[in-house]
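Missing here: one protein chain of the complex. Every other protein chain is in place.
== subunit A ==
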Amino acid sequence: MYKIVKKETLSPAVKLMKINAPYVARKAEPGQFIILRVDEFGERCPLTIADYDREEGTVTIIFQEVGQTTKSLGMLEEGQDILDFVGPLGVASHFEGIKKAAVIGGGLGTAIAYPQAKKLHEMGAEVHSIVGFRNKDLIILESEMSKASSKLIITTDDGSNGTKGFVTDELKKLIEEGNTYDLVIAIGPLIMMKAVSNLTRPYGIKTVVSMNPVMIDGTGMCGGCRVTVGGKTKFACVDGPDFDGHEVDFDEAMRRQLMYKNHERQSLEDHKCNLGGETNA
């Protein structure tokens, strides 16, 4: 059992939890993830390690409530336990020799990008962050990102805060203003990562994206998380989740993400019925 030592609501559907998991905390690095199971009926749910405290023995996760599992997780309170919590999984991000980087976060992707921005910043690199949200109510981690960046640009699709428009427009501006980046990190919806990769390709800027395919074991044992990178099949859980954005087959990845759409709807509806049943009893 893994205790929730802290819970915070970052935006209506985004929550942060600090979990007591000393073994994971001891080894965790930016770019890695954990897999948790809320209870014995639960599915295995991968979430990025947003932060860790080796002394305290805690690991921070930030998640968006999108379906049955993340909603059940969101209902747990401080002091309660999560049944299973395994990690750290995946390959840690490598930043050797990076002097200047642009970190692009799309929506919840900001939470996944944050530990990478923080690490780069701690290493002394100059970090320009561009984070995009649909509207101002969905903005998360603004102060954290701002601490980790020498420049932070926030965009919203509707202009309700920051600049109206897409993260790619802002990145393009920065590049054209003469900023030379050793690395662009783009994390967010597949369509956004694809757009960023297409933007940076002609400039020849190394671009790393974080792939989040459907996973189950997270240890290279099922192959469910396969993505095509540079024409080769890779398992995102052990070969990634970070890959070269210029090599990833995004169209295939987008298709594969729809594999369980109908099941996910059914699972959520069934879950709601169950909750109703409990209140009636």
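Going forward, a residue touches a chain if its C-beta (ideal position, glycine included) is under 8 Å from a C-beta of that chain, and two chains touch if they have at least 3 such contacts; residues count from 1.
To be clear about the criterion, contacts and distances are computed from a predicted model.
Look at the chain that isn't drawn here: its UniProt entry, checked against "Peptide ABC transporter", "Glutamate synthase (NADPH), homotetrameric", "Cysteine desulfurase" or "Acyl carrier protein", names it "Glutamate synthase (NADPH), homotetrameric". Contact with the chain that does not appear here is found for just one residue of A:Thr69, A:Ser149 or A:Asn212, A:Thr69. Considering A:Glu65, A:Asp81, A:Glu126 or A:Glu264, the position touching the chain not shown turns out to be A:Glu264 (whole complex). Among A:Val14, A:Val86, A:Ile139 or A:Ile153, only A:Val86 touches the chain that is left out of the view. Touch with the hidden chain on the side of subunit A covers residues 23-24, 26-27, 37, 41-44, 68-69, 83-89, 216-217, 219-224, 226, 228, 233, 238, 252, 255-256, 258-260, 263-264, 266-267, 270-271.
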